[in-house]
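One structure coming up, written as structure tokens, with questions to follow.
Every protein chain of the complex appears in place save one, which is left out.
Right after this comes chain A.
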Amino acid sequence: MPKDHGIGASSKRREDVRFLTGTGNYTDDINVYGQAYVAFVRSDVAHGRITGIDTAAAEAMPGVLKIFTGSDFEGVGGLPCGWQVTDRFGEVMKEPPHPVLAQGKVRHVGEMVAAVVAESLQEARDAADAVMLDIEELPAIVDMKKAVASSETLVHDEIGTNLCYDWGFVEDNRDAVNQAIKGAAHVTTLELVNNRLVANPMEPRVAVGDYNRAGDMSTLYTTSQNPHVIRLLMGAFVLGIPEHKLRVVAPDVGGGFGTKIFHYAEEAFCTFAARALKRPVKWTSTRSEAFMSDAHGRDHVTKIELALDEANNFVAVRTETYANMGAYLSTFAPSVPTWLHGTLMAGNYKTPNIYVNVKAVFTNTVPVDAYRGAGRPEATFQLERVIDKAARELGVDPMALRRQNFITEFPYATPVAVEYDTGDYHATADKIAEIADFAGFETRRKESEAKGKLRGLGINCYIEACGIAPSNLVGQLGARAGLYESATVRVNATGSLSVMTGSHSHGQGHETSFPQVVSEMIGIPEDQIEIVHGDTANTPMGMGTYGSRSLAVGGSAIVRATEKIIRKATKIAAHLLEASEADIELKNGAFSVAGTDKSVAWGDVTLAAYVPHNYPLEDIEPGLEETAFYDPSNFTYPSGAYACEVEVDPETGQVTVERFSAADDFGNVINPMIVEGQVHGGVAQGIGQALLENCVYDETGQLLSASYMDYAMPRADNVPMVTVDHSCQTPCTHNPLGVKGCGEAGAIGSPPAVINAVIDALHSGGFTHVTHIDMPATPNRVWAAMQG
């Protein structure tokens, strides 16, 4: 009988009531009395020298309050980068300045050159059109390999190269890996592209800057996944506003997928302009602006080699990746192709020798940073594709080849610096065979063939690192922040709870699942617990939500704070019951003395804490409010096996996903329904990457896929019902909930399964010359590959 409340229950998402009835409070719903509006003038060339900005005509237009240009930001800090990578020669990465408004040069289409603040949005937009930019166009560099080779066309002249860093991991392994590959019985090589994506959250970015003269207080309302991080970065590094004079609010946020982690120039601008004009200033991104200013994702070009011995054991993996940084270093960009990618190259396999080389490259394109999965999808895709290719070359079953090489003993220290605490890869492999009905595949293939279609089955086994992250570890790796999480549990006098968390919910269902944890611990109904998040004024300093960390890290902080509450409440209860603290038990919302029928209700204890007439004041303080900061001791390592069945129309190259199944090991599960929803969403995004989505620049740096006419998002008819199973559970060993995180798995596990299925389908139709198709596998690409 499934539970109907607490941990393990599929409690309905309470936040959906407001999301689905139009009563959410998104940033664009916030309008501050007297607000002005900003329209940004953005570069329409990819690379050029600014020789003049003529604002005279625009300034004379109705409603215009002020036009800002780069010169207004001289002396103001640039946007900081939160992660410093050290290259394989011991040099720190190149870190060119990232101005709020362009200084001297523009480096990508969409870069902000000027900003018009006016009384109304329409007046701001009209005047922005009248700002005349004189930009002497320079040759643009888009292709990463050309960028590295070029010494003439430089995105940042002052650093003398387009190479941000050349990272080797683990550098000491390099010779051993080269030797192992040289002596291997078989080496499979694959060159591939992990396509550039635009995150496209349903809600575009919005920023409202406000300034209160009376208190010299700035407030920024913004679409962020981590308001405290924005406050720290913007306050300390860009605008020089101390935290006690700066409040950042991220209210309801309509999807983030990583792209709302970062500190953006627009939000710094609105905060700055509000102070300068003593007026609130609002910006709401248009969808066109989102395409050319939200940080993009992925964009890796990789060569991977997998070496095997005579018995098909993996002996070495060697990779070389070019990772696009875009024109500037976005907040966490340097960490994505390195520590979130190189550390995952062992996958689920006991390959003894691994070497990863990553060249991060500046180009005249929008900055690239974390997008759902962030580094781990890139690692999984190349590894799972090359294993599939190796299985074909060797004529062995792809799942058998994987199983033969699975890690089976835990903890397992990989040659790429991480230690997996738990996992059972055979269990998820068994489970996927069952739920995806491998046994019935041949029958389904024959049915497809009878319709003139080719059917393929693709599998993928993934591991990822979630719950980021141990602060002392990431500090060594170059992070300029700690990655703990915080929680304050405030018990109200009559027993209800407000839980203030540093995590941020932008679709994940925290308001539902976090109360399940607390309810389980105290034994009071979930509806007595409210989750407060998203406002630096009323939550403790926390690091926010990304890297599938909210439950594993933020949830653990809530557990720790709740434990403190329970300890104190137990003391109060012992006093009220005139019993020894050691004999008090908390069960179903009541404290009782073990072995007696004496008990006191939760609400009576909490009331006593705030109305301490009968209270051990000499021993403990009144009140019932506790804060905890939780810093994890390791990453968590969710894993799983995915299976995809596609049909390919050999006449057109059209691919349709017919079946998709996911067997995940997320450790313990708090709310199965929310977990399934997270996997569904991730798989839909992964299918989008595999078959549809592609961000395209032309050779002059013009963004061609800048609207939904040219950038294909997955729609309902592209995604089948996804069969999800999370019954394989090896609980995380180092956090109190035993949870691992489920937010990104779907997007990590699905792209290789889809492409492996497409290749399998083509081989079944005799197109055995096709060894790889780059994503997105559009009809055009598939058909062209079939023609040879």
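Just so it is clear, contacts are C-beta pairs under 8 Å (C-beta built on N, C-alpha and C of every residue); 3 or more make two chains touch, one makes a residue touch a chain; residues count from 1.
Quick note on the criterion: contacts and distances are computed from a predicted model.
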Complex member absent from the view - protein name from UniProt, among "Chemotaxis protein CheA", "Sarcosine oxidase subunit delta family protein", "Carbon monoxide dehydrogenase" or "Polar amino acid transport system permease protein": "Carbon monoxide dehydrogenase"
Option from A:Q404, A:S498, A:T700 or A:T723 whose C-beta touches the chain left out: A:T700
Full-complex contact with the absent chain, from A:V109, A:A436 or A:M543: A:V109
Among A:M292, A:A641 or A:V683, the residue in touch with the chain that has been omitted: A:M292
Footprint left on chain A by the chain that the document does not show: 44-46, 109, 128-130, 288, 291-292, 698, 700, 702-707, 709-710
